[in-house]
Structure formats: C-alpha cells, structure tokens
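Only one protein chain is missing; all other protein chains are in place.
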Amino acid sequence: MTATSLPTPAAPPAGLSREQLLELYYWMRLTRTLEERLVALYRQTKVVGGLFRSLGQEACAVGSAFALRREDVLSPLIRNLGSMLVKGATPVEVLRQYMAKGDSPTRGRELNIHFGDVTERNFVGQISHLGDMVPVMAGVTLSFKLRQEPRVGLVYVGDGATSTGAFHEGVNLAAVQRCPLVVVVENNGYAYSTPTAKQCAAERLADKGPGYGVPGIRGDGNDVLEVYRLTQEAVDRARQGGGVTLLEFMTYRRKGHAEHDNQSYVPAGETERWAAENDPLDRYVRALTGTYGFAADELAAIDARVREEVDAATDVAERSGTPEPLDALSGVYAEPAMMPVQWYRAGVRSAVEVNERAQGWGTYDV
Amino acid sequence: MTATSLPTPAAPPAGLSREQLLELYYWMRLTRTLEERLVALYRQTKVVGGLFRSLGQEACAVGSAFALRREDVLSPLIRNLGSMLVKGATPVEVLRQYMAKGDSPTRGRELNIHFGDVTERNFVGQISHLGDMVPVMAGVTLSFKLRQEPRVGLVYVGDGATSTGAFHEGVNLAAVQRCPLVVVVENNGYAYSTPTAKQCAAERLADKGPGYGVPGIRGDGNDVLEVYRLTQEAVDRARQGGGVTLLEFMTYRRKGHAEHDNQSYVPAGETERWAAENDPLDRYVRALTGTYGFAADELAAIDARVREEVDAATDVAERSGTPEPLDALSGVYAEPAMMPVQWYRAGVRSAVEVNERAQGWGTYDV
Amino acid sequence: MSEVTFLEAIRQGISEEMERDSDVFLLGEDIGAYGGAFKVTEGLLERFGERRVIDTPISEAGFVGAAAGAAHMGMRPVVEMQFIDFISCAYDMLTNYVATARYRAFLPCPMVVRGPSGGYVRGGPFHSQNPEAAFLHTPGLKIVYPSTPADAKGLIKSAIRDEDCVLFFEHKYLYRRIKETLPAGEHLVPIGQARVARAGTDVSIITYAATVWKALEAAEQLQQEHGISVEVLDLRSLLPMDDAAIVATVKKTNRVLIVHEDTVTGGIAGEITARINDLCFEWLDAPVKRVAAHDVPLPYAPALEDFVLPQTSDIVKAVRWLADY
Partner (left out) sequence: MSEVTFLEAIRQGISEEMERDSDVFLLGEDIGAYGGAFKVTEGLLERFGERRVIDTPISEAGFVGAAAGAAHMGMRPVVEMQFIDFISCAYDMLTNYVATARYRAFLPCPMVVRGPSGGYVRGGPFHSQNPEAAFLHTPGLKIVYPSTPADAKGLIKSAIRDEDCVLFFEHKYLYRRIKETLPAGEHLVPIGQARVARAGTDVSIITYAATVWKALEAAEQLQQEHGISVEVLDLRSLLPMDDAAIVATVKKTNRVLIVHEDTVTGGIAGEITARINDLCFEWLDAPVKRVAAHDVPLPYAPALEDFVLPQTSDIVKAVRWLADY
C-alpha cells in the first residue's frame, strides 16, 4: 500500500476547546513515549513476553477513545494503548503488566495490555482470540439498551479480525438489536504479515456496513481530529438510539506485529514513507502550531511533562515485586475461592498414609 | 412480509431448449409430489424423525441446480430436495433415508436428505450445523482452482444461516481466493419462527456481497426461469475465473419449519396469500402454457409420469429392511475399519475370566 | 400438588427466578413467540415481555459472548441452545472468554447456558449429543446435568443465582417422560452435590442424566432376578464433582460401575475412575468398569442407535460381572 499524500488539518470539531486540543496531543505523546520506554525495558529483558507497538496509530486510538464519556465502555486491542490511557489506564499499570509484577492489574495473570476495569474507568480486559470482543461488547451495550442507560460502547477490531466469525456474529447481533455500539476497524494495512488485500477482497472494509444494515464510514486514521469527529458522530447516533456504526480508519502499522518481527514481508520504503509523510503526531503538531496557532513551547512543555511521568511510573513499576505463587489458585470461581493444591506439593508421604489424600491437601506447605 | 404481486413470466433464458423448459417443470413437479408422498408416510409414522418441506420454494431449488453441470458440485440444505433431484438423487434414496432403511444412502446413519455423492453425481452430504457447508464448499472450489479444473461449486444458505460465523468466514475465504463458488441465499422469510428482520438489520441480504468484494444480486426466487438465468450467469462467471457471486432469491416457506410446527407465529393470511398469488409451479404452468405455448396435456403427461415414479419408488423403498446393528461400528476411520464392541455385549463373564478383556472382545455375540 | 414434567419443572425454575430478579433475562433462537424448539420458554415472552425474552439470530458464539458482556454489567443472562449440539459453535467463546473472565480480568460472568441434550430419541448425530466431557478441563465453568424434575428445578434456580457460568444440560428424553410432584415453596438444589438415587450394598452405579433411569431399572431387575443390591449415585453436578459422595459409595460397596451416554473413550467416566483410584483405591474389590456409548458418531436409525447407546440390559450384565468378580 502507498502512503496517502499529506492532507491539510481538518477544522477543529465543534465542541473541542483549546484545552482539549492539547489534551489530545498529551495522550498521543504519552502513548508514544510510554511505548519507547517499553522498548527500552524490552531490550533490558525486563518485559516478560512480547511487546506490541502502536507506532503511527496513536491518532486512531486516542481520537476515537476521546469521544467517549467516562461511563461509556471501551474494548481495546493490542494496538490500543492510547485508547486505554485516555480511558484512565495508568502508565504504572501498563509497565507492571508488561513486567509481570504481582501488583499489576491482573496480578501477573495476563500479558501486556490485556487488562480492564469495568467498575470505574470502563474498559474491558481483552483476550487474544480475535473477534471475540465484538459479541461481548454487543452484550455490554445490549445491557445499556435493556436498562435504558444513556451509555455507549466502542469496540476495536483490526483489518484481520474482520475475517473472524465472531466479528460477524457480534456486529450482526448488535445491529439487529440496535445496540448503542460503535465498531472501529483499524485498517493498518497488515494482519501480522498478511496484507489487507489477502484478508478481504473488498477494497473498503467500511463496505461491510450495509450488509448489516448499518452505516459504514471510512476516515483518515492518522488525523486525530477527523478520527475524533467521526467517532463522536457515531457515539452520538448510538446514544440517541440510532444503533451501530461501523467506522473504518485508515492507518499504518509502522513496526512489526511484535518487536521480534523484522517485517521482511513489507515492501522496501513503505514504512519509511509513512513515517516521513504521514506520522500522526507530526501532522497534529503542524495542525496545532499552524492552523490552531499554539506556540511550540506549549507542546514542548507537554513533552517534558510526559517524560517525567513516564520516568516516575517506571521507577514505581520497577520496584514492584513478583506475584505470590499461591495466588495462582485464587479467584477461578467466586465459590470456591481457591482451587486445591496438588497432593505432591504437600510433600512426599510415607506408605503409612497411603491411599488417603495427603494431610496437606488443600494447603501449600512445600 | 407481504407477497410480491404476480409478475409476468420472463423470456426463456438463452440456451434453454423446449425440452429443458419441460425438464424444469418435471423436476419441480417431482419435488412437490415426492414431498406430498413423504407427508403421507409421515402421517403413517413410517418416517423416522422430522419432515422438512420446501413447498413454495421448488423454483429456487430446481432453477439454481439446473444451471450446474454434472461435474459441478452442489451443497444442499434441508429445503433443497429439488436441487438434489436435479443433481441425480433418486426418489428411492430420499424415501429410504426418511424411513431410516438399511440400504439408504447413509445406511441409516443420517436423517432426511442429509446424504451425498461426490464420486459421480457431485452433491455433498450436509450436516445440521448451519453455515458449516460454506467453508467446506470454499475448499471444494479451492481445489478446482488449484488443479485448474473447469468446475464450479454452488452452496445454499437460508436467510438465518447468513448470521453464522461459518457463513462469513467461508464466503470471505472463497472471495479472497477467487474460488469458483456461487453462494445462494434462499430468503424464505423465516428461520424457524424468526422473521428475516430479526435475523439481520439489512433490508437486502444481497447487500452483504460488496462487503466481501463480490457481486450481491437479488432475484425472484419463485420464478424458475429467473432463478436459472441469474444462477447461470454466476456459474459462468465462476467458471471463467470471476470468483464468487452472492445471490439472494426471495421466496417463502409456506409450511412450518418442520411438519410439527403449527406456524402460530405467522401473520394471518400470509401463507394463503403466497399460495394463491405466488406459487412457483402455478406461475411456471402459466408461463409454459401461456408465453411458451405448451399444451396443457403435455404437462398433465408429466404429472402422471411423476406420480407413477413416486408410486414405484415408494414400493421399492418400503420393501427395504432396517440396518444391521453391527454396521453401526464400521467406517468411522479408514483404519481401523471397525470400532470395538463393548465388553458387556459379549455376554456376562464369570469371575474366572476376571480382569482380562472378555473373550468376545471385538466381536458381537449377544 | 399435581405432578409436573421435567420440562415444566425447568420452566418453573426459570420463571420463578425471572420473577425474583429483574436482571435475569433470556437469549436464544425462537424462544420468544415460539417458546423454544421444545417449548421450555413457552409463555415467558407474554409474561415478561420482549426486553427479557430475546430472539437472537443464528449466532451461538454471538449470543454467548453477548451474554457474557451483559453479565459483566450486572445482568443474569440465561442462554438457550436450541439443541445442545450447537454449543460447539460457542466453544471458543465459552472456554476462552467466559471461563477465564473472572480469573484473568476479575470480570464477573454470572450466566447460564442451557439446552436439550442427549439421545435415545432418533435425533441422529447432530441432535443427540452429550458435550459435557469437552468442558470438563475448563476451570471457570460449572457443569450440571440433572435427572429428575425436582433436581432440574432446584438446580436451574441455583445455576441462575450462581456467580459464575453454569452449563445446564437438559436431557430431552426426560422432558416429557419424567413427572413428579415438586417440593412446595422455594426449592433450591446446591451445585456440586450428588444424590443417592437408590441405596444398595453390593455394587455401586455412578451415573447422571438419562442413564440414571436405566440404572434404576437395572437395579430393580438385579434385585428381583439376581438378588444383587445396587446403589445408584446420581452425580447431578459434573463440575465440581462430589468426591465425598463418590468415596462414600465406593467404601460401601467396593464395586463400581460407571454409566454414561457419551462415548466410552474420553467420556467423563475416565475422570471419575481416576478420582476413585486416587481417593479410595484400597476399597476396590474389583476394577472400576464402564458402560457407555460405543465410540462412533450417534447414528439415526433405531436399530443402530439402540445398538450404540448403553441399554438397561448392558447395565444388568456389567453389574453381574462385577458382583461375580
């Protein structure tokens, strides 16, 4: 795929204050800086498992999440670090997750940004199986409809995930029930190594909308203000009972699927071109300092603040300890609260105690 | 839903001879008469299990299958008795299946018209799980593409089955691989008791086509000649390397989901209106005797022939015996050819033989 | 009080819970106006309205996932599989998303997935399945499979009140064949407790669902014709499993036959045998034996289905073998 030529910044969407324009910049910058920190920690082998980047997709993540209220529920994927930060996830949480710390949001049970909070900040912990979050969010938003709560849900899928049966069943169910759900397809050109053209024969993924009886709208995913505006319209429509909207945002995955991926399958010059011509932060900086007349040092101040926050968060996260092994057995069910410890962990039993459960059964005494 | 007002017959599609026009009539009549016979047998409790009707959908089944060559592969569903007959299934086979006879095509293993033949007549035995045949047919037609065989596949799905993930994954995979596959959506207004409007928010299921990058075409499913023409065009496109076409044929399920279903959920007068105004056989009879100038007794002769064939087939099928129990253990795998008989079926063993497999293990001697 | 069928008992349990808790609602195919393929939800749409009895598209993964999402938000969805055979389409959603939600993300997921299961009804390979074994190695799920109207009612109510996801299997052979007078007033049966369906001293039969009735029939014959006293343990809950009840019956009779309708290979009898070995091996005077379906897809013709599935006569033979041992 080729980079689209540099567009001129859109007019500020109605209702965005100058503070909010800076806020958008702050979230995008925080996303990028935090990821750069994660790369450093990854190289120091402090990250357990893989590292997934959203470099070049920050506008898509931040602009869409920014259109939600606190009570609205967001369902992120691995490229949505920015969305989660906007929704209230903290750098410390993210760093602890990646380093598998005991006080991470999942207490070391799940990887990277697979975590959530549906009690206060309202974002749902994703699973790896692609597409599955769409039916789940159909149900989250169905509950809003049934209870007549003025809340909206937003679920992200990649271009690749649109091929899953779960995506299809979830969008169709939400559409036929007119659930207040916004489905954001982040078309970043690749699913792992597979280009979008090998994923779907349709030139525009937004064209799937009419097949579900919902609007299908494509937008420039690297223009944070356009992403915000189109998402805001879809969110309003959902809140007013207008049901589902399918948004396709065109963006580009500049890094590999994960850090280990050398992108050998990417045509020469492609990533460089996107970096040079269509970086969402560069574009937004130009818009802010150009069209909206912000001073360069206003942005520099934000950059500095972000660096400090990420430094501070890293110090805190690095001091966290590893999980307590026995905690691995808790919370599978509400009842029983703990799963039993295997008999041999209770120590070797003599023949005398043969053939009854070892005394230590259910307790951990190794 | 309301019946469409009576259209005038279409011109005979290019390439259809007068003999073929009568053939189409024969297949539609055979389908209806055979089903009426099945109803009689069902009332006599000679049918084991449920009975599924295609009354009012004969044009859709017959007209579409008629566009295939012998080497093309067809994947029918429970409303496609007519398609299977066109493809070479015999009334005797169908009657034996419904009566669970030992010499039925599945030797009593599967129900109703769940049977196939991919060695000569080329139709595939369906399973109950809706949608699953679509990926299977994507693979059947992928093999044609890989081997460069000039063969085409046709798979039916109901309006309800379009909601399944399997449908989505199968159509998308076939589309992106440009497999020579025709997907026929038989929109008969209901999925069991669920009207199409509760199945999908799109007014036209054909609108799903563009979302897969394939043509989505809607036609009158009760006009056998239009069904034939549109299917023929899609088959030609597929054979010439043009890939997948999604056809939606509008028809109506005049009987319940199965014989036991009293259709309490159907608005008063709806089925009657379709019967009176839009019966595919009545319409075709008018077209044949009107536009195409056939004499009424030409058709009467076919009706008589069909009755004789169905009578004869019934006599043959009724004479068939029940399956041999031990056959239930054969053919799960190519190797081993038989699954073992359970030990207790070999008769009660005395304590002497305790704790080794009974002598009769692997043989059936009760 | 008059007798009610197994099916009616389930309907009573569901509607009592819907009365009690307005967060309980139903999702499934054709459960509204039509009342479900087996009429389990008949009348509930009229009684509770479209908000609480929702007809879905044919999308098992879709509405199971939707149930989970609604459950996260505090609702208590009860999902019907038109036939339990179609639960396989939601296998990923149940085992990966639903079962792990509490553990990996502290997401509550109180929901029930219920539907007609089992054979002996000429349903063929896709309308007769017993899927319990496929979910047994999935921590996070609970599995219930009752055999009497009272247990069906008491357990569906407990399942709906449970804080986690319960798979509730309803043997369709029992729906209209089994009747009894239900206990008056609020009736709950705790998940995880087996029931001694018949007391005996010579041989124990451990079973559940439809084969409980075949075991009882066999037990009567064995008593009458062979003077063998059989104890029948109805597990009722398969996950969690009632180890204490299993150990108690083994220690009492020292001879065990496990009976189920699923295929012998990979069926739940394996897990039960392992637990018996683990917990009371020394009390065994004979090998634990199994009576279960032959290892084939379930064929449709009566002669074939009857041959493949376990029958009362098989249980009689197997128990006599164990008694003689």
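The chains carry the letters A, B and C, assigned in the order they are written, with residues numbered from 1 in each.
Throughout what follows, contacts are C-beta pairs under 8 Å (C-beta built on N, C-alpha and C of every residue); 3 or more make two chains touch, one makes a residue touch a chain.
From a predicted model like this one, the values you see are computed outputs, not experimental measurements.
Within the set A:Val124, A:Cys200 or A:Leu281, the residue that contacts the chain not displayed is A:Cys200. Considering the whole complex, the residue from A:Leu30, A:Val62, A:Ile113 or A:Leu130 that touches the absent chain is A:Leu130.
Touch with the chain that is not drawn comes from one residue among A:Ser54, A:Ser75, A:Asn122 or A:Ser163, which is A:Ser163.
Mapped onto subunit B, contacts with the missing chain fall at residues 106, 109-110, 114-116, 118, 124-125, 127-129, 132, 134-144, 146, 165-166, 169-170, 172-173, 176-177, 331-336, 339, 343, 354-357. Summarising the interface, subunit A meets the missing chain with residues 48-49, 100-102, 106, 108-111, 114, 127-131, 160-161, 163-166, 191-194, 198-200, 264-265, 322-329, 332, 339-345, 347-351, 354-355. On the side of subunit C, touch with the chain left out of the figure occurs at residues 85-86, 88-89, 91-92, 95-96, 99-100, 103-104, 125-126, 133-140, 239, 262-263, 265-274, 277-278, 281-282, 284, 286-290, 295-297.
Methods note: only the chains that are shown with their structure count from here on.
Separation between the centroids of subunit A and subunit C, computed from CA atoms only, is 39 Å. Here the CA centre of subunit A is 44 Å from the CA centre of subunit B. A separation of 34 Å divides the Cα centre of subunit B from that of subunit C. Contact with two or more other chains is made by residues 163-166, 198-200 of subunit B.
In subunit C, the residues that touch at least two other chains are 57, 59, 61-62.
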